[in-house]
Every structure is written in structure tokens, then in C-alpha cells.
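Note that this complex is displayed minus one protein chain, with the remaining chains in position.
Coming up: chain A.
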């Protein structure tokens, strides 16, 4: 425990019910169950040791192993007992952990298929090249034929095994009447192989086995890198805390309590909701008093009271007291499901984005094939030699095969994604990077995006330090956002105050005894005997002694670090910035005026998506930045989208980018990197086209031998890769600034997993 384990601040949510742990665990052989936990704070060898030892010491645990690259721990435990308290144990040793759901056993078979294909083609390419070099250096005809034969024997299984990746995709595209980059690749590779086989059979001097296999090898590198980038972001985003309930404790008519998965809850069921749990389905309160944090659902920053007969929306967080609620809708009719339907609608409304590489391929493939066809016909007319004409036409296809083009785009995007990853920004795929570079309007949500979604005491300077310390001491006993803000406002140097009988009154506040007097901290109506002449708007709390007001605290949502600077930067870059919030007019106006941007308050979820769609139809390319459930339709409707790590699960999955640090400068940083990457992609495409402009005439003239083809292909690929790596070099030079600018207190820490 030298350098690590400082997750105490994160302990907002209650530990999951053991039944929830059981629900997401899997049965494995030998009477064991397996649970996967995501532990984002693990980052060194000492952490591995601490976590494994703490878990291994638990009763019933047979095996615990940390994976440092993915920041996950896999635990096997005996299925005949109740699940051991994994999460509590880890919290005690200083690590915040959350349950991680493994989707069946489909743990990325694509990546291992790609790597295997890459290994096979690498082996084949190096061996065929070895044989080709001796042919090029002037082997005797008999030796040459033998070497061509051996090359064919190596190339055939390689094409079948490693080439499937491309052939499958090309076939899919052709069957649907489209063409993609894989069509010219497959055609080039297959024709090169076919012609070489024929040449070998007739003991010809030139065979292109090396070209066809090297091409596969280079292209598979690009493909594998692209896949790894997407996979890493997906896993990292999935490892974040889940903010929707997985199940709930249902009270049966005979008085028994059963823990049911959310999907099995039907309207009319009675649910026991403890403080710190999220409302599983839309429901109504039957008994109990509490307060609800609705910021993730509606964007309102002030906690809402929950009284009998209050209507609760699925996804809101119960803060202070236990509630007994009755479900009014099943999970697939709840608020969450409604949002999902709106997301689908928004996605259908969005114009389909075609990636640069696909657009390039759309132009490239017809041009290349036409050139080859013209070459064939031309040579037929000129020389009348069918064999010679075909050989030259195939050489044109080989030389134009988009090797550099296939690497040009993914290479840049992988380097850019890596740079973003180092700054705590996850990007879902390369297409998102291209779209992000095009945006001209940024729409921000307020609560949880521009602000942190947690309150701060505004007027602590006007309050006597001793009174503040007293209020903080009482507040330390509650998890209400205002209490936590008060507790945080007290300087740590003050001596602790001993209080008697601290109790929480859900929906009202905290009560404590000190000496002979009763102290109350909470709603003015409850804490004071007389509230006349007070300005009550729900965003204040008072501290009272025996019914007399001692201090009045005002709260305000805290602005995210770097919010004002980021908005300033974006405006300087010529982007239009707006705030669209579901919160009440007053707080939105104050905030928007503070950073100087136009605002729209009290917007319903559908309204947000409609607003984004409206901007899009006016020709704007919108970047939506939001965190709440109510933002998800808008995230889907926007040209590009970003969400903080603290966002609702659905939002995180819908967003193209997720930023893990508190600092909002991630937004401007991501846009800057994406633009730089877009610039390099265009440069690379120009390089690839320039190479073709030189190489194609040579090929058409019939001067391309296998040696020339090999040099040209490798040369152009190296140039393109080197150009892409320049982005990384630039990243290094401004890295020191990044490190100092990033805030020490971040929501979730995550380092590049490699």
C-alpha cells in the first residue's frame, strides 16, 4: 500500500447486495462460481499483491487473480456458500471495485483470430521473401522453379488462413452491391497468386508470391491495430461503475423477501429500496420519507423530496431514508426503456456517416480496375501477346493494391487514440475521430457535464468558522449531497466535535445533541420554529439551536475544472457553444451567463434530441456533450458525442468518446487531436496517391518486376507509417503541459492498458 488506494472519495454508492453479486456471477466447473470485478485503481505490483491477498483470505474464495492490463480481478469461489463480501473487502484495503459483467464467453475471438492470421502471414512473408531474394539475385532456372514451387506451397495455406479476413468482408460488400477497401485488396492478392501459380507451372521467370503475402501481412497489421484500439476503449468504458440497478428486493404477499432481477419485476410488486440504491423501475412511494438525486435522470441539480404517493423514475438515486415503493411499470416500459427507444429513433434519423477510408475505396476501386482493364486491352492491341498483356495488367493491380492506403488511415487513428488514452479520453472507433474533426457546434448539458453534479457551499466565508465546524461535524453523518458539501467545506485542521445522538430525519435533515441543546441541520421549515421572512428556494439549509437559526447555508452546483477555459477555447476556435439543460431556469441562467453562452433551460429529453436534430438539419455538425439519461437521445442524434465517466451507463455506451478525468478541457483537447489526426490522414492519403501516380505509369509500361513491386510496396507503407507516428512525437512534446494541467482529483483513474 505504498502508492495506491485512495478510492475513499468514491464510496458514494452502497455496496451491492450479495444477491446482486450472485446474479452476475457465472457457474464454472468443479462446483465453483466466477465473479469478475473491475478495479480501476490497481496500477502497480503492490496493488496486485494487496488485492489478491485480501481476496484470497476470504472464506470460500479458491482463486483470485488480478489482470493489471485490464484492471480487473477474477475471483473463483465455492458455489455452495453465499458470495463472500468481495467489494467491501476491497474497499477496506482502499480499492473501489464494481461488478463487471462478462458477456457470455465471447471474450474477443476476433482479436485472437486477427493475431493468429497476422502471425501466420508474417511467417509466410518472411520465408517467401527469403526465397525471392535468391531468385532476384539470379538463381539458375531449375533452382528458381523449385523456389517458386516452395513459395506457392507456403502461400496457398496462408492465403486461405490469413486472407479470409479480407475475402469475407469483400464478399459481404459485393453481395450487397457495394464496394469497400477489401474488394481491391482481395482481387489484387488473389490475382497475384493465380498469375504466379501459372508462371510457376510454365516455368516463367517472374512470380509475385512475395507481393501477395507481404500485402496481406501489412494490411493485417493495420487491421489488428484498428481492432485493438476499439477493443481497449470498449473494455475501459465497460469497466466503469454501473449506474442502473440490476435487481431489487421484492416483498412477496406472504411477507417473504426475494431478490429479483430488474427484468422480472412487474407492475404492482412491492419493492424495498434502501438508502443508496437506485430505483429499478418507474414506481410510486407507499411508505417512507427520503430524498432523491435525480440529476442523472432529469438534469435537476437540487435533490427532490420523496413522500408517500411521490412518483419515482427508474434510475434515480435514493439518498437518505429507506422507502417502500410499488412498481408502476415493468423494466421495458420504464423511463430507461423509453430513453432507449428515443435513442433508436434518433439514430435512424441521423445520416449515415461513411468513413474516409471507405469513401476513398469507393473512388479508388473503380479507377484501379479500370486502369488495369485498359492496360490489358492496350497491350493486347499493341503486342497481341495475351500472356504478356495479362502479366502487365496484373502487375498494375499489384502495384496499386492499397497497401499504403490500408495503413494510412488506421495507423494515424491508432496513434491519435493512444494520445487521447494517455489524457484519459476513450474513443470508440476511428470513425468517431473523423466526425469529431468536422464539428462546428458544441452543445453542453449542464448538470454533471459543465458542473460536477455535486453541490458546494457558496457562502462559507460569511459563516463563523466554529459554526461551520459544528455544521460539518453533524453533516459528516449523512450522505445527502448538501451534507457532504458541508463536511467538505470544513477545514481539516479543526478539532473534532463530540456530538450525542446524531440521527437523520429523511426528507428533513440531521438532528444532534450537544450539551443540553438540540441542534438541527436541514430544511428551514423543519429546523426552525419560525420561518417567516426567510427566502426559501430549496437550495438552502440552516443550522438551528433549539429552533433558533444559527447559520444559513446556500449551495450551488460546482463548475467542472477547466469548464470556463474550455468554453473560451472552443469559442476562440470559432465553434458555436450552447447549453441545453433539463434543470430549472435560474441555475442554468446563472451558469450560462458566467461562461457567456446562450442557454435553453427546462428542456425535456425529447426536446434535447429535437434541438440537436434541428441544428443538424440547419447544416451544423453538432458535438453533444452530456451525461444524463435524458441526454442519451441527443447523444445519439448528434454528429459526434462525448460523455464523462460519471455518466449513466446508457449514455456512456451511446457516446463516441468518454473522458475519465474531471477536467472538461478533455473536450477541446479531443477536438484538437482529432483535427490534427484528420490533417495527417489527408496527408497520408495524398502520399499514397502520389506513390501511385509514380508507380502506375511504370507498371503500365510493363517495367514492374516482382523486385520493383516489393520495394515500392514496402517503401510506401513505411513512409505512411512514419508520417502517422509524427502525431505521437507531437504528443510527447506537449505531454509535460498535459500532466500539470490534469487535476489530481479525478473521478476514475485509468492508465493505458498495453
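Structural remarks
Convention: a residue touches a chain if its C-beta (ideal position, glycine included) is under 8 Å from a C-beta of that chain, and two chains touch if they have at least 3 such contacts; residues count from 1.
Going forward, contacts and distances are computed from a predicted model.
A single chain of the complex does not appear, and UniProt lists its protein name as "Cbb3-type cytochrome oxidase assembly protein CcoS", one of "ABC transmembrane type-1 domain-containing protein", "ABC transporter, ATP-binding protein", "Cbb3-type cytochrome oxidase assembly protein CcoS" or "Ion-translocating oxidoreductase complex subunit C".
Taking the complete complex into account, A:48 is the one of A:22, A:48, A:197 or A:274 that touches the chain left out.
Within the set A:62, A:92, A:126 or A:517, the residue that contacts the chain not displayed is A:126.
Residue A:66 is the one among A:39, A:66, A:135 or A:360 that touches the chain missing from this view.
Set against the missing chain, the residues A:58, A:79, A:93 or A:115 yield one that touches it, A:115. One chain of the complex is left out; on chain A, the residues touching it are 44-46, 48-49, 66-70, 112, 115-116, 119-120, 123, 126-127, 130-131, 139-140, 143, 146, 150, 154, 753-754.
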